[in-house]
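A protein chain is absent from this complex, but the other protein chains hold their places.
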Amino acid sequence: MADETIVDVLMRRGLTRRAFMQLCATVTAALALSPADAAEMTKRLEYTPRPTVVYLSYQECTGCLESLTRSFSPGLASLIFNDISLAFNDTLQAAAGKAAESAKDTAMKDAWGKYVLIVDGSVPLPQNGAYCTVAGRSAVSDLKHAASGAAAVVAVGTCAAFGGLPYASPNPTGAVPVSEIVRDRPIINVSGCPPIAEVITGVVIYYTTFGLPALDHLHRPTNFYGNSIHDRCYRRPFYDRGMFAKTFDDEGARQGWCLFELGCKGPITHNACPTMKWNGGTSFPIESGHPCLGCSEPDFWDKGGFYRPLSAPTGHWSRAGVIGGAAAAGAVAGLGVAAVARSYQNRARKGRPSDPDQKNPKP
Amino acid sequence: MNGASLLDFARGPAFEAAVAMLSFGIVWRLTGILALRRSVDHSRPRTGFGWMGGLRMIVSRSWPRREFRERVLHWDIISYLFHIGYAVAILGYVPHILLIRNLVGLQWPGLPGGVIAFAAGISAAALLALLGHRMTSPVLRQLSNFDDYFSWFVAFVPLVTGLMAYYNIGDSYQLVLGLHILSGDILFAWLPFGKIMHVILFAFSRGTTGTVYGRRGAAT
Partner (left out) sequence: MTTTTTGMSAQDGAVAPPQNRQGTLPDRQRLERAMASFVQDFGVTAALYMESCVHCGQCAEACHYYVQTGDPKYTPIWKIEPFKQAYKRQMGPLSPLYRLFRLKKPVTVGELEKWQELIYDSCTLCGRCTLVCPMGIDIPSLVLAARHGMQEAGLVPHDLWEPTDRAEREGSPLGATKQVLKERIAWLSDDNNVKIPLDLEQADILVTVSSIEIMKYPQSLVALAKVMNHVGASWTFCSDGYEATNFSMLSGDRKGQHDATMLLINAALAVKAKTVILPECGHAYQAFRWAGANVYGKPLPFRALHISEYLAEEIRAGRLTLKSDPRSMTFHDPCQVARRGGVSGAPREIFKALGADLHEMSSTPAANWCCGGGGGVVTIHRADSLRHRVFHLKMQQVEDTGADILVSSCSNCRLTFDDGQAFFHWDKTAHSLLELVADNLAQRH
(Lines give C-alpha, C1' and ligand atoms only; values in the text may rest on other atoms or scores of the structure.)
Protein backbone atom coordinates (compact mmCIF):
# COMPACT_ATOMS: atom_id res chain seq x y z
CA MET A 1 0.00 0.00 0.00
CA ALA A 2 2.70 2.43 0.95
CA ASP A 3 4.32 2.35 -2.50
CA GLU A 4 1.07 2.76 -4.36
CA THR A 5 1.08 5.80 -6.67
CA ILE A 6 -1.86 8.12 -7.29
CA VAL A 7 -2.38 6.61 -10.75
CA ASP A 8 -2.43 3.13 -9.28
CA VAL A 9 -5.19 4.15 -6.93
CA LEU A 10 -7.21 5.77 -9.67
CA MET A 11 -6.81 2.80 -12.04
CA ARG A 12 -7.86 0.45 -9.28
CA ARG A 13 -11.02 2.52 -8.92
CA GLY A 14 -11.79 1.98 -12.61
CA LEU A 15 -10.55 5.21 -14.16
CA THR A 16 -9.27 4.86 -17.71
CA ARG A 17 -5.96 6.34 -18.68
CA ARG A 18 -7.75 8.63 -21.11
CA ALA A 19 -10.04 9.89 -18.35
CA PHE A 20 -7.00 10.35 -16.11
CA MET A 21 -5.29 12.56 -18.68
CA GLN A 22 -8.44 14.56 -19.08
CA LEU A 23 -8.56 15.07 -15.35
CA CYS A 24 -5.00 16.29 -15.36
CA ALA A 25 -5.88 18.82 -18.04
CA THR A 26 -8.86 20.02 -16.00
CA VAL A 27 -6.74 20.38 -12.90
CA THR A 28 -3.98 22.31 -14.61
CA ALA A 29 -6.56 24.62 -16.10
CA ALA A 30 -8.08 25.24 -12.70
CA LEU A 31 -4.64 25.98 -11.32
CA ALA A 32 -4.07 28.43 -14.14
CA LEU A 33 -1.09 26.46 -15.37
CA SER A 34 -0.02 26.08 -18.99
CA PRO A 35 -1.18 23.10 -21.16
CA ALA A 36 2.39 21.81 -21.11
CA ASP A 37 2.03 21.43 -17.37
CA ALA A 38 -0.83 18.98 -17.91
CA ALA A 39 1.54 16.51 -19.55
CA GLU A 40 4.07 17.18 -16.83
CA MET A 41 1.41 16.54 -14.20
CA THR A 42 0.35 13.27 -15.87
CA LYS A 43 3.92 12.09 -15.85
CA ARG A 44 4.57 13.11 -12.28
CA LEU A 45 1.37 11.61 -10.89
CA GLU A 46 2.35 8.27 -12.38
CA TYR A 47 5.38 8.21 -10.11
CA THR A 48 4.08 10.15 -7.13
CA PRO A 49 3.27 7.96 -4.17
CA ARG A 50 -0.16 8.43 -2.75
CA PRO A 51 0.18 11.38 -0.36
CA THR A 52 -0.89 11.25 3.24
CA VAL A 53 -2.88 14.23 4.40
CA VAL A 54 -3.53 14.96 8.08
CA TYR A 55 -6.18 17.55 8.73
CA LEU A 56 -6.26 19.12 12.22
CA SER A 57 -8.80 21.65 13.51
CA TYR A 58 -8.39 24.11 16.39
CA GLN A 59 -10.18 27.40 17.07
CA GLU A 60 -12.44 27.34 14.05
CA CYS A 61 -16.03 27.10 12.98
CA THR A 62 -15.73 24.18 10.56
CA GLY A 63 -16.74 26.51 7.77
CA CYS A 64 -13.54 25.73 5.91
CA LEU A 65 -14.30 22.02 5.98
CA GLU A 66 -17.87 22.72 4.94
CA SER A 67 -16.44 24.56 1.98
CA LEU A 68 -13.97 21.78 1.20
CA THR A 69 -16.63 19.08 1.14
CA ARG A 70 -18.50 21.09 -1.46
CA SER A 71 -15.64 20.84 -3.86
CA PHE A 72 -16.98 20.26 -7.38
CA SER A 73 -13.80 20.31 -9.30
CA PRO A 74 -11.18 19.25 -9.75
CA GLY A 75 -12.81 15.86 -9.37
CA LEU A 76 -9.39 14.36 -9.02
CA ALA A 77 -8.77 16.39 -5.92
CA SER A 78 -12.11 15.54 -4.42
CA LEU A 79 -11.33 11.88 -5.02
CA ILE A 80 -8.03 12.23 -3.29
CA PHE A 81 -9.52 14.04 -0.33
CA ASN A 82 -12.74 12.21 0.08
CA ASP A 83 -11.64 8.68 -0.71
CA ILE A 84 -7.96 8.21 -0.98
CA SER A 85 -5.50 9.89 1.23
CA LEU A 86 -7.13 11.97 3.91
CA ALA A 87 -5.59 9.98 6.77
CA PHE A 88 -7.21 11.91 9.56
CA ASN A 89 -9.96 14.41 9.99
CA ASP A 90 -11.91 14.38 13.23
CA THR A 91 -15.09 15.74 11.72
CA LEU A 92 -15.33 13.51 8.69
CA GLN A 93 -14.16 10.25 10.15
CA ALA A 94 -16.50 7.76 11.75
CA ALA A 95 -14.22 6.95 14.65
CA ALA A 96 -14.43 8.96 17.86
CA GLY A 97 -12.68 9.30 21.21
CA LYS A 98 -9.62 7.12 21.88
CA ALA A 99 -10.07 5.25 18.62
CA ALA A 100 -9.86 8.44 16.68
CA GLU A 101 -6.76 9.61 18.52
CA SER A 102 -4.97 6.33 17.92
CA ALA A 103 -5.93 6.42 14.25
CA LYS A 104 -4.33 9.83 14.00
CA ASP A 105 -1.17 8.70 15.79
CA THR A 106 -0.89 5.70 13.51
CA ALA A 107 -1.38 7.69 10.36
CA MET A 108 1.23 10.21 11.39
CA LYS A 109 3.72 7.58 12.48
CA ASP A 110 3.33 5.72 9.18
CA ALA A 111 4.06 8.78 7.13
CA TRP A 112 6.31 10.64 9.60
CA GLY A 113 8.27 13.33 7.83
CA LYS A 114 6.28 12.99 4.61
CA TYR A 115 2.66 13.88 5.25
CA VAL A 116 0.99 17.13 4.37
CA LEU A 117 -0.46 18.80 7.45
CA ILE A 118 -3.57 20.86 6.90
CA VAL A 119 -4.41 23.10 9.82
CA ASP A 120 -7.73 24.84 10.18
CA GLY A 121 -8.28 27.39 12.99
CA SER A 122 -6.09 29.59 15.13
CA VAL A 123 -4.22 28.49 18.23
CA PRO A 124 -4.49 30.20 21.62
CA LEU A 125 -1.31 30.58 23.67
CA PRO A 126 -2.12 31.89 27.19
CA GLN A 127 -2.65 29.56 30.18
CA ASN A 128 -0.56 26.93 28.44
CA GLY A 129 -3.06 26.87 25.63
CA ALA A 130 -5.95 25.93 27.91
CA TYR A 131 -8.52 27.74 25.77
CA CYS A 132 -8.40 25.01 23.16
CA THR A 133 -7.69 21.38 24.02
CA VAL A 134 -8.27 18.13 22.17
CA ALA A 135 -8.22 14.86 24.05
CA GLY A 136 -6.64 16.57 27.04
CA ARG A 137 -3.89 18.05 24.94
CA SER A 138 -3.51 21.74 24.21
CA ALA A 139 -3.83 22.81 20.61
CA VAL A 140 -0.41 24.44 20.72
CA SER A 141 1.45 21.31 21.80
CA ASP A 142 -0.64 19.15 19.49
CA LEU A 143 0.24 21.40 16.56
CA LYS A 144 3.92 21.51 17.44
CA HIS A 145 4.04 17.74 17.53
CA ALA A 146 2.10 17.27 14.30
CA ALA A 147 4.13 19.89 12.47
CA SER A 148 7.42 18.32 13.44
CA GLY A 149 6.50 15.26 11.34
CA ALA A 150 5.07 17.17 8.40
CA ALA A 151 6.71 17.84 5.05
CA ALA A 152 4.73 21.05 4.74
CA VAL A 153 1.90 22.83 6.49
CA VAL A 154 -1.12 24.19 4.69
CA ALA A 155 -2.92 26.74 6.86
CA VAL A 156 -6.45 26.64 5.56
CA GLY A 157 -8.76 29.52 6.33
CA THR A 158 -8.02 32.97 7.63
CA CYS A 159 -7.98 31.78 11.27
CA ALA A 160 -5.09 29.44 10.61
CA ALA A 161 -3.40 31.77 8.17
CA PHE A 162 -3.77 35.13 9.95
CA GLY A 163 -5.64 34.54 13.19
CA GLY A 164 -9.06 35.31 11.79
CA LEU A 165 -12.05 35.79 14.03
CA PRO A 166 -10.47 34.53 17.29
CA TYR A 167 -7.57 36.93 16.66
CA ALA A 168 -9.89 39.92 16.16
CA SER A 169 -9.62 42.71 18.66
CA PRO A 170 -9.56 42.28 21.63
CA ASN A 171 -8.45 38.66 21.00
CA PRO A 172 -9.66 37.31 24.35
CA THR A 173 -7.98 33.90 24.00
CA GLY A 174 -4.62 35.21 22.83
CA ALA A 175 -5.02 33.35 19.55
CA VAL A 176 -2.22 33.32 16.98
CA PRO A 177 -1.98 32.03 13.42
CA VAL A 178 -0.12 28.80 12.61
CA SER A 179 2.87 30.72 11.35
CA GLU A 180 3.49 32.04 14.86
CA ILE A 181 4.01 28.50 16.13
CA VAL A 182 5.43 26.54 13.23
CA ARG A 183 8.65 28.12 12.13
CA ASP A 184 10.72 25.29 10.68
CA ARG A 185 8.36 23.91 8.06
CA PRO A 186 7.21 25.46 4.80
CA ILE A 187 3.80 27.05 5.32
CA ILE A 188 1.25 27.70 2.62
CA ASN A 189 -1.51 30.04 3.70
CA VAL A 190 -4.80 29.36 1.98
CA SER A 191 -6.76 32.25 3.44
CA GLY A 192 -10.41 33.06 3.16
CA CYS A 193 -13.35 32.78 5.45
CA PRO A 194 -13.75 30.16 4.18
CA PRO A 195 -11.36 29.61 1.27
CA ILE A 196 -12.80 28.47 -2.04
CA ALA A 197 -12.96 24.64 -2.02
CA GLU A 198 -11.16 24.28 -5.35
CA VAL A 199 -8.40 26.52 -4.08
CA ILE A 200 -7.79 24.27 -1.07
CA THR A 201 -7.73 21.14 -3.16
CA GLY A 202 -5.80 22.81 -5.95
CA VAL A 203 -3.06 23.87 -3.58
CA VAL A 204 -2.69 20.35 -2.19
CA ILE A 205 -2.60 18.84 -5.69
CA TYR A 206 -0.06 21.38 -6.79
CA TYR A 207 2.08 20.67 -3.75
CA THR A 208 1.97 16.92 -4.25
CA THR A 209 2.86 17.17 -7.93
CA PHE A 210 5.10 20.20 -8.28
CA GLY A 211 6.14 21.00 -4.71
CA LEU A 212 5.91 24.37 -3.05
CA PRO A 213 4.07 26.91 -5.21
CA ALA A 214 5.15 30.52 -5.65
CA LEU A 215 3.94 32.50 -2.62
CA ASP A 216 3.19 36.15 -2.01
CA HIS A 217 4.48 38.10 0.97
CA LEU A 218 1.67 36.62 3.08
CA HIS A 219 2.67 33.09 2.01
CA ARG A 220 -0.38 32.68 -0.18
CA PRO A 221 -0.02 30.91 -3.53
CA THR A 222 0.16 33.60 -6.16
CA ASN A 223 -1.76 31.61 -8.75
CA PHE A 224 -4.88 31.98 -6.60
CA TYR A 225 -4.11 35.14 -4.66
CA GLY A 226 -2.17 37.12 -7.25
CA ASN A 227 -5.00 39.45 -8.27
CA SER A 228 -7.28 41.62 -6.26
CA ILE A 229 -11.02 41.07 -6.36
CA HIS A 230 -11.30 44.61 -7.75
CA ASP A 231 -8.97 43.88 -10.66
CA ARG A 232 -11.07 40.93 -11.83
CA CYS A 233 -14.46 42.19 -10.76
CA TYR A 234 -17.12 42.26 -13.47
CA ARG A 235 -18.51 45.43 -11.82
CA ARG A 236 -15.20 47.26 -12.26
CA PRO A 237 -16.42 49.35 -15.24
CA PHE A 238 -19.05 50.90 -13.00
CA TYR A 239 -16.36 51.85 -10.51
CA ASP A 240 -14.36 53.51 -13.27
CA ARG A 241 -17.42 55.39 -14.47
CA GLY A 242 -18.28 56.52 -10.95
CA MET A 243 -21.56 54.57 -10.81
CA PHE A 244 -22.23 53.22 -7.36
CA ALA A 245 -25.08 51.48 -5.57
CA LYS A 246 -25.96 53.58 -2.54
CA THR A 247 -28.12 51.02 -0.76
CA PHE A 248 -28.79 47.33 -1.15
CA ASP A 249 -32.09 47.85 -2.88
CA ASP A 250 -31.72 50.99 -4.93
CA GLU A 251 -31.73 51.24 -8.69
CA GLY A 252 -27.94 51.08 -8.80
CA ALA A 253 -27.93 47.85 -6.83
CA ARG A 254 -30.47 46.35 -9.21
CA GLN A 255 -28.45 47.49 -12.21
CA GLY A 256 -25.37 45.80 -10.82
CA TRP A 257 -23.34 48.93 -10.17
CA CYS A 258 -20.21 48.96 -8.09
CA LEU A 259 -20.59 48.22 -4.38
CA PHE A 260 -17.67 50.40 -3.22
CA GLU A 261 -19.95 52.80 -1.38
CA LEU A 262 -21.50 49.88 0.49
CA GLY A 263 -18.11 49.01 1.88
CA CYS A 264 -16.67 46.62 -0.71
CA LYS A 265 -13.09 45.70 0.18
CA GLY A 266 -12.39 44.27 -3.27
CA PRO A 267 -9.60 46.73 -4.05
CA ILE A 268 -7.42 45.50 -1.21
CA THR A 269 -8.48 41.86 -1.17
CA HIS A 270 -6.53 39.18 -3.00
CA ASN A 271 -8.46 36.07 -3.84
CA ALA A 272 -9.77 34.05 -6.77
CA CYS A 273 -13.49 34.65 -6.13
CA PRO A 274 -14.28 36.59 -9.35
CA THR A 275 -12.60 33.96 -11.53
CA MET A 276 -13.20 30.62 -9.81
CA LYS A 277 -16.39 31.63 -8.05
CA TRP A 278 -18.23 29.49 -5.53
CA ASN A 279 -20.54 26.51 -5.45
CA GLY A 280 -19.26 24.97 -8.60
CA GLY A 281 -18.76 28.29 -10.37
CA THR A 282 -22.25 29.55 -9.62
CA SER A 283 -21.41 33.03 -8.38
CA PHE A 284 -19.45 34.96 -5.78
CA PRO A 285 -20.57 37.46 -3.13
CA ILE A 286 -20.35 40.57 -5.28
CA GLU A 287 -22.31 38.82 -7.99
CA SER A 288 -24.97 38.12 -5.38
CA GLY A 289 -25.11 41.82 -4.59
CA HIS A 290 -23.02 41.93 -1.45
CA PRO A 291 -19.75 43.83 -1.08
CA CYS A 292 -16.55 41.89 -0.55
CA LEU A 293 -15.70 41.65 3.13
CA GLY A 294 -12.01 41.16 2.44
CA CYS A 295 -12.04 37.81 4.22
CA SER A 296 -8.78 36.57 2.75
CA GLU A 297 -6.80 39.47 4.20
CA PRO A 298 -5.31 39.69 7.68
CA ASP A 299 -7.41 41.51 10.29
CA PHE A 300 -10.39 41.81 8.02
CA TRP A 301 -12.61 41.93 11.07
CA ASP A 302 -10.88 45.04 12.33
CA LYS A 303 -10.98 47.32 9.31
CA GLY A 304 -13.56 49.72 10.61
CA GLY A 305 -16.69 47.90 9.54
CA PHE A 306 -17.80 45.74 6.64
CA TYR A 307 -20.16 48.38 5.31
CA ARG A 308 -17.84 51.34 5.75
CA PRO A 309 -16.24 52.40 2.46
CA LEU A 310 -12.59 51.61 2.06
CA SER A 311 -11.68 55.28 1.77
CA ALA A 312 -13.51 56.28 4.93
CA PRO A 313 -11.52 56.43 8.13
CA THR A 314 -11.60 53.47 10.44
CA GLY A 315 -12.01 54.00 14.13
CA HIS A 316 -15.17 54.76 15.99
CA TRP A 317 -14.12 58.06 17.49
CA SER A 318 -16.65 60.85 17.73
CA ARG A 319 -16.16 63.03 14.67
CA ALA A 320 -17.77 66.06 16.28
CA GLY A 321 -15.93 65.43 19.54
CA VAL A 322 -12.46 65.27 18.01
CA ILE A 323 -12.99 68.16 15.60
CA GLY A 324 -14.71 70.29 18.23
CA GLY A 325 -12.27 69.43 20.99
CA ALA A 326 -9.27 70.21 18.79
CA ALA A 327 -10.92 73.45 17.72
CA ALA A 328 -11.48 74.43 21.33
CA ALA A 329 -7.85 73.68 22.15
CA GLY A 330 -6.84 75.70 19.08
CA ALA A 331 -8.91 78.65 20.27
CA VAL A 332 -7.18 78.54 23.65
CA ALA A 333 -3.76 78.41 22.00
CA GLY A 334 -4.62 81.23 19.61
CA LEU A 335 -6.02 83.49 22.31
CA GLY A 336 -3.00 82.78 24.49
CA VAL A 337 -0.50 83.67 21.81
CA ALA A 338 -2.48 86.77 20.87
CA ALA A 339 -2.55 87.84 24.52
CA VAL A 340 1.23 87.51 24.72
CA ALA A 341 1.58 89.47 21.48
CA ARG A 342 -0.70 92.18 22.83
CA SER A 343 1.38 92.47 25.95
CA TYR A 344 4.52 92.96 23.83
CA GLN A 345 2.60 95.62 22.04
CA ASN A 346 1.58 97.32 25.27
CA ARG A 347 5.18 97.51 26.37
CA ALA A 348 6.26 98.83 22.98
CA ARG A 349 3.51 101.41 22.95
CA LYS A 350 4.32 103.07 26.23
CA GLY A 351 5.14 106.69 25.58
CA ARG A 352 4.73 106.51 21.83
CA PRO A 353 2.01 108.14 19.79
CA SER A 354 -0.40 105.80 18.12
CA ASP A 355 -0.02 104.96 14.49
CA PRO A 356 -2.34 106.96 12.28
CA ASP A 357 -1.76 104.88 9.17
CA GLN A 358 -2.88 101.71 10.80
CA LYS A 359 -6.00 103.58 11.79
CA ASN A 360 -6.52 104.17 15.47
CA PRO A 361 -5.99 101.05 17.51
CA LYS A 362 -8.11 100.78 20.63
CA PRO A 363 -6.55 98.86 23.48
CA MET B 1 5.48 47.94 8.19
CA ASN B 2 3.65 46.21 5.38
CA GLY B 3 0.98 47.65 3.13
CA ALA B 4 -1.97 46.39 5.13
CA SER B 5 -0.81 47.74 8.44
CA LEU B 6 0.26 51.00 6.84
CA LEU B 7 -3.20 51.31 5.35
CA ASP B 8 -4.81 50.54 8.69
CA PHE B 9 -2.58 53.11 10.36
CA ALA B 10 -3.30 55.75 7.73
CA ARG B 11 -7.06 55.22 7.86
CA GLY B 12 -7.11 54.87 11.61
CA PRO B 13 -4.97 56.67 14.18
CA ALA B 14 -3.07 58.78 11.64
CA PHE B 15 -6.27 60.08 10.12
CA GLU B 16 -7.76 60.85 13.49
CA ALA B 17 -4.61 62.71 14.54
CA ALA B 18 -4.52 64.58 11.22
CA VAL B 19 -8.13 65.73 11.55
CA ALA B 20 -7.44 66.87 15.10
CA MET B 21 -4.32 68.76 13.93
CA LEU B 22 -6.26 70.32 11.09
CA SER B 23 -9.00 71.57 13.33
CA PHE B 24 -6.65 72.60 16.11
CA GLY B 25 -4.22 74.37 13.80
CA ILE B 26 -6.77 76.28 11.75
CA VAL B 27 -8.51 77.60 14.82
CA TRP B 28 -5.19 78.36 16.55
CA ARG B 29 -3.81 80.32 13.66
CA LEU B 30 -7.02 82.11 12.84
CA THR B 31 -7.75 83.01 16.45
CA GLY B 32 -4.16 84.11 16.95
CA ILE B 33 -4.59 86.56 14.10
CA LEU B 34 -8.12 87.71 14.72
CA ALA B 35 -7.58 88.22 18.46
CA LEU B 36 -4.89 90.80 17.81
CA ARG B 37 -5.85 94.44 18.12
CA ARG B 38 -8.56 95.57 15.81
CA SER B 39 -8.53 99.18 14.80
CA VAL B 40 -11.46 101.50 14.38
CA ASP B 41 -11.34 103.65 11.30
CA HIS B 42 -12.77 107.06 12.15
CA SER B 43 -12.43 108.48 8.68
CA ARG B 44 -15.69 109.32 6.99
CA PRO B 45 -16.37 106.56 4.45
CA ARG B 46 -17.09 107.61 0.92
CA THR B 47 -19.70 104.91 0.82
CA GLY B 48 -21.45 103.10 3.61
CA PHE B 49 -21.04 99.82 1.82
CA GLY B 50 -17.33 99.22 2.34
CA TRP B 51 -18.01 95.60 3.15
CA MET B 52 -19.35 95.15 -0.36
CA GLY B 53 -15.91 96.12 -1.59
CA GLY B 54 -14.63 93.34 0.64
CA LEU B 55 -16.95 90.79 -0.90
CA ARG B 56 -16.16 92.09 -4.36
CA MET B 57 -12.44 91.76 -3.87
CA ILE B 58 -12.78 88.21 -2.55
CA VAL B 59 -14.16 87.37 -5.98
CA SER B 60 -12.40 89.88 -8.23
CA ARG B 61 -8.90 89.02 -7.07
CA SER B 62 -9.33 85.54 -8.49
CA TRP B 63 -8.40 86.81 -11.92
CA PRO B 64 -5.75 89.39 -12.79
CA ARG B 65 -6.81 92.82 -13.97
CA ARG B 66 -6.38 93.56 -17.63
CA GLU B 67 -3.27 95.64 -16.97
CA PHE B 68 -1.38 92.76 -15.40
CA ARG B 69 -2.41 89.94 -17.69
CA GLU B 70 0.46 90.25 -20.07
CA ARG B 71 2.94 89.65 -17.28
CA VAL B 72 1.16 87.20 -15.01
CA LEU B 73 -1.73 85.51 -16.79
CA HIS B 74 0.25 82.51 -18.07
CA TRP B 75 1.36 81.55 -14.58
CA ASP B 76 -2.09 82.25 -13.25
CA ILE B 77 -3.53 79.82 -15.74
CA ILE B 78 -1.03 77.14 -14.80
CA SER B 79 -1.76 77.81 -11.19
CA TYR B 80 -5.46 77.48 -11.91
CA LEU B 81 -4.87 74.18 -13.71
CA PHE B 82 -3.24 72.96 -10.54
CA HIS B 83 -5.92 74.32 -8.25
CA ILE B 84 -8.90 73.23 -10.31
CA GLY B 85 -7.41 69.83 -11.06
CA TYR B 86 -6.73 69.40 -7.39
CA ALA B 87 -10.23 70.45 -6.40
CA VAL B 88 -11.81 68.15 -8.97
CA ALA B 89 -9.71 65.22 -7.77
CA ILE B 90 -10.46 65.90 -4.12
CA LEU B 91 -14.12 66.78 -4.36
CA GLY B 92 -15.17 64.77 -7.38
CA TYR B 93 -13.74 61.35 -6.64
CA VAL B 94 -16.31 59.13 -4.99
CA PRO B 95 -13.94 57.49 -2.45
CA HIS B 96 -13.01 61.01 -1.32
CA ILE B 97 -16.65 62.04 -1.08
CA LEU B 98 -17.30 58.96 1.03
CA LEU B 99 -14.53 60.06 3.38
CA ILE B 100 -16.10 63.49 3.71
CA ARG B 101 -19.50 61.90 4.24
CA ASN B 102 -18.07 59.77 7.00
CA LEU B 103 -16.41 62.79 8.58
CA VAL B 104 -19.01 65.52 8.38
CA GLY B 105 -22.07 63.92 6.86
CA LEU B 106 -22.12 65.89 3.60
CA GLN B 107 -22.19 64.25 0.20
CA TRP B 108 -22.69 64.99 -3.46
CA PRO B 109 -22.47 63.08 -6.74
CA GLY B 110 -19.05 62.04 -7.95
CA LEU B 111 -17.32 61.96 -11.31
CA PRO B 112 -16.00 59.04 -13.38
CA GLY B 113 -12.55 57.78 -12.49
CA GLY B 114 -11.15 58.73 -15.87
CA VAL B 115 -12.09 62.36 -15.36
CA ILE B 116 -10.50 62.32 -11.93
CA ALA B 117 -7.30 60.76 -13.23
CA PHE B 118 -7.16 63.33 -16.01
CA ALA B 119 -7.70 66.20 -13.58
CA ALA B 120 -5.12 64.83 -11.19
CA GLY B 121 -2.65 64.34 -14.02
CA ILE B 122 -3.11 67.92 -15.20
CA SER B 123 -2.81 69.11 -11.64
CA ALA B 124 0.41 67.19 -11.07
CA ALA B 125 1.91 68.46 -14.32
CA ALA B 126 0.97 72.04 -13.42
CA LEU B 127 2.45 71.59 -9.98
CA LEU B 128 5.71 70.39 -11.50
CA ALA B 129 5.75 73.41 -13.78
CA LEU B 130 5.14 75.68 -10.81
CA LEU B 131 8.01 74.07 -8.94
CA GLY B 132 10.24 74.57 -11.95
CA HIS B 133 9.18 78.20 -12.05
CA ARG B 134 9.87 78.62 -8.35
CA MET B 135 13.30 77.10 -8.69
CA THR B 136 14.33 79.11 -11.73
CA SER B 137 12.72 82.52 -11.34
CA PRO B 138 15.06 84.84 -9.43
CA VAL B 139 12.11 86.56 -7.76
CA LEU B 140 10.64 83.32 -6.52
CA ARG B 141 13.97 81.83 -5.53
CA GLN B 142 14.61 84.84 -3.37
CA LEU B 143 11.21 84.69 -1.70
CA SER B 144 11.04 80.93 -1.24
CA ASN B 145 11.74 79.24 2.04
CA PHE B 146 11.31 75.80 3.55
CA ASP B 147 7.56 76.27 3.78
CA ASP B 148 7.24 76.82 0.04
CA TYR B 149 9.09 73.67 -0.92
CA PHE B 150 7.69 71.50 1.85
CA SER B 151 4.14 72.61 1.14
CA TRP B 152 4.73 71.84 -2.51
CA PHE B 153 5.90 68.38 -1.59
CA VAL B 154 2.99 67.80 0.76
CA ALA B 155 0.59 68.80 -1.99
CA PHE B 156 2.32 66.79 -4.69
CA VAL B 157 2.69 63.41 -2.99
CA PRO B 158 -1.04 62.72 -2.61
CA LEU B 159 -1.47 63.40 -6.32
CA VAL B 160 1.24 60.99 -7.32
CA THR B 161 0.26 58.24 -4.91
CA GLY B 162 -3.39 58.73 -5.83
CA LEU B 163 -2.60 58.30 -9.51
CA MET B 164 -0.41 55.30 -8.74
CA ALA B 165 -3.26 53.72 -6.80
CA TYR B 166 -5.72 54.48 -9.58
CA TYR B 167 -3.52 52.91 -12.23
CA ASN B 168 -2.40 50.13 -9.93
CA ILE B 169 1.25 51.04 -10.29
CA GLY B 170 3.60 49.51 -7.78
CA ASP B 171 3.87 46.06 -6.28
CA SER B 172 1.34 46.40 -3.54
CA TYR B 173 -1.91 48.22 -4.02
CA GLN B 174 -2.41 48.27 -0.29
CA LEU B 175 0.95 49.91 0.22
CA VAL B 176 0.28 52.54 -2.43
CA LEU B 177 -3.20 53.18 -1.07
CA GLY B 178 -1.77 53.35 2.44
CA LEU B 179 0.86 55.85 1.31
CA HIS B 180 -1.79 57.84 -0.50
CA ILE B 181 -4.03 58.10 2.54
CA LEU B 182 -1.05 58.80 4.78
CA SER B 183 0.08 61.59 2.47
CA GLY B 184 -3.43 62.98 2.69
CA ASP B 185 -3.18 62.80 6.47
CA ILE B 186 0.08 64.73 6.32
CA LEU B 187 -1.53 67.32 4.06
CA PHE B 188 -4.34 67.73 6.59
CA ALA B 189 -1.97 68.01 9.51
CA TRP B 190 0.39 70.44 7.77
CA LEU B 191 -2.26 72.65 6.19
CA PRO B 192 -2.73 75.06 9.11
CA PHE B 193 0.96 75.51 9.79
CA GLY B 194 2.29 76.47 6.39
CA LYS B 195 1.33 78.46 3.35
CA ILE B 196 -1.47 76.05 2.43
CA MET B 197 -3.42 77.91 5.10
CA HIS B 198 -4.07 80.41 2.32
CA VAL B 199 -7.06 78.25 1.40
CA ILE B 200 -8.71 79.93 4.37
CA LEU B 201 -6.72 83.15 4.75
CA PHE B 202 -7.20 84.33 1.18
CA ALA B 203 -10.79 85.33 1.90
CA PHE B 204 -9.80 87.18 5.05
CA SER B 205 -6.96 89.18 3.55
CA ARG B 206 -8.80 89.96 0.32
CA GLY B 207 -11.88 90.89 2.30
CA THR B 208 -9.90 93.16 4.61
CA THR B 209 -8.23 95.10 1.82
CA GLY B 210 -11.43 95.16 -0.19
CA THR B 211 -13.30 96.64 2.74
CA VAL B 212 -10.68 99.35 3.26
CA TYR B 213 -10.61 100.19 -0.44
CA GLY B 214 -14.37 99.86 -0.69
CA ARG B 215 -15.08 102.46 1.96
CA ARG B 216 -12.64 104.78 0.22
CA GLY B 217 -14.48 104.31 -3.02
CA ALA B 218 -11.33 102.94 -4.63
CA ALA B 219 -11.29 100.07 -7.11
CA THR B 220 -11.65 96.68 -5.51
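Labels for the chains are A and B, by order of writing; each one numbers its residues from 1.
Note that in this section contacts are C-beta pairs under 8 Å (C-beta built on N, C-alpha and C of every residue); 3 or more make two chains touch, one makes a residue touch a chain.
Please read these numbers as outputs of a predicted model, since none were measured by experiment.
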Checklist entry - Missing chain touches which shown chains? => result A, B
Next on the checklist: Across the whole complex, list the residues on chain A that are touched by the chain not included here.
Outcome noted: 333-334, 337-338, 340-341, 344-345, 347-349, 352-361
Checklist entry - Can you list where chain B touches the absent chain? => result 28-34, 36-39, 41-44, 46, 57, 61-62, 64-68, 71-72, 75-76, 79, 137-145, 148, 193, 195, 197-198, 201-202, 204-210, 212-213, 216-219
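Note that only the chains that are shown with their structure count from here on.
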Next on the checklist: Going by the contact rule set out above, which residues of chain B touch chain A in the complex?
Outcome noted: 2, 4, 7-8, 11-13, 15-16, 19-42, 94-96, 98-99, 101-104, 110-115, 168, 172-174, 177, 181
Item to check | Contacting residues of chain A [partner chain B, same complex] | outcome: 217, 228, 231, 239-242, 244, 260-261, 267-268, 297-299, 302-304, 308-315, 317, 319, 322-331, 333-335, 337-339, 341-342, 345, 358-363
